[in-house]
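Right after this comes subunit A.
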Amino acid sequence: MIKDTIKQAFLDLLPDPEPIIEEPVVEAAANDTAEDGKKKKAVKKEEPPRVNGVLECDHAAHGYDIDVQLEPGELLAAVMILDKNDFFLESITGVDWIKEKQLESVYDFSRYDFDQCRVVIRTRTPRDNPNIPTISKIYPGANWHERETHDFFGIKFEGHPHLIPLLLPEDADFHPLLKDFKP
Partner candidate 1 sequence: MSGPIHIRSDETFTLNVGPQHPATHGVLRVKMEMDGEYIVKAETVLGYIHRMHELMGENRTYPQVLPNLSRLDYLGAMGYTHAHVLAIERAASIEVPERAEYIRVLMVELNRISSHLFWFGAFVMDLGGFTPLMYAIEDREHILDLMEAVTGSRLTYCYFRFGGLYNDVDDDFINATRAVIPRLRKSLKKYDALVTGNIIFRKRLEGIGPISAEMCRKYGATGPVARGAGLDFDVRKNEPYSVYSEFDFDIPVYHECDSLARYNVRMDEMEQSLRIIEQALDKLPEGPIMPKKKPKLIKPPKGDYYQAVETARGSFGIRIVSDGTKNAYRFKLRSPTYSNMSLFDEACEGMMIMDALAMMGSLDLVIPEIDR
Partner candidate 2 sequence: MNLMDTINSMLPSVLTADGLAGIADEAAGVVFLVICAITLIGGIIACNSERLVRAVAGLAVCFVGVAAIYFFLNSPFVAMMQILIYVGAVCITIAFAIMLAAPEDNKKHGPAGPLSGPLGLITAGLVTFGMIGLGLKTEFIAIPKINMGSVKLIGVQLLTTYSMVFELVSIVLLIAIIGSLVIARHGRSK
Partner candidate 3 sequence: MDLTIFNAVIAVVIAIAFAAANAAYLVLAERRGAGRIQRRPGPNVNLFGLLQPPADGIKLMTKQLMIPGGADKALFMVAPVLAMAPAIMSFVTIPFSNTIVAHSMNVGVLMIFAFASFGGMAILLAGWGSRNKYGVMAAVRAVSQNISYEVPMLITVITIVMMTGTMNLHEIASLQSGGFWNWNIFPVSMSDGFMLQPLMPISFLIFFICSLAETNRAPFDLGEAESELVAGFHTEYGSMGFGLFFMGEYANIVIGASLITILFLGGWGCPFGLYPGVWWFLLKIYLLIFSFIWIRWTFPRTTIYGLLNLSWKILIPISLFNLLLTAGLLKVF
């Protein structure tokens, strides 16, 4: 199973054993009523932000299988693992965690295969200085996705060959998906 291979590879990649929490999939049991969801939400509110590590998710509940969070520095190595295993890049996007003063960059990968395995890689950077290395050298298709993420969130992808607005006007100096954006 490709899923196990990839998971093992990521576990090997992230050498620091301490931050890894092998959470038994909590959300897997989410196939119940909304009340339970509310409870869970109440519990989750007190939780600290997620720490780096590999998480195996239930596909039925989340739509993906492996969820990895890592430091920006480890990103390229992780993407190379996926590249070697014939993954293709679905999309790149960002999430603005304004309360935690962090910007998250989310990478979705999938495979042209019946051995289905969707991988999500997340990496977080401080909001005031969001710098993430570009993966467009490995996946040329990331070029547009990174430009789009730069448009919307202002995340700077270091080493990107052409980081100018793609969807926004070429003179746009705002980032509309930041939570403090006022139109």
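As a working rule, a contact is a pair of C-beta atoms (placed from the backbone, for glycine too) under 8 Å apart; a residue touches a chain by one contact, two chains touch by 3 or more; residues count from 1.
If you want to know what made the cut, all candidates are chains of the complex that A comes from, given by their letters.
The structure presented is a predicted model; accordingly, all values stated were derived computationally and were not measured.
Asker: Which numbered chain among 1, 2 or 3 touches subunit A in this complex, counting any copy?
Answerer: Candidate touching the shown chain: 1.
Asker: Name, in rising order, each residue of subunit A that touches candidate 1 in their complex.
Answerer: So the residues of subunit A in touch with candidate 1 come to 27, 30-34, 37-38, 40-41, 44-45, 59-64, 67, 86-91, 93, 95-96, 106, 108, 110, 112-114, 116, 118, 120, 139-141, 143-144, 152, 165-169, 176-177.
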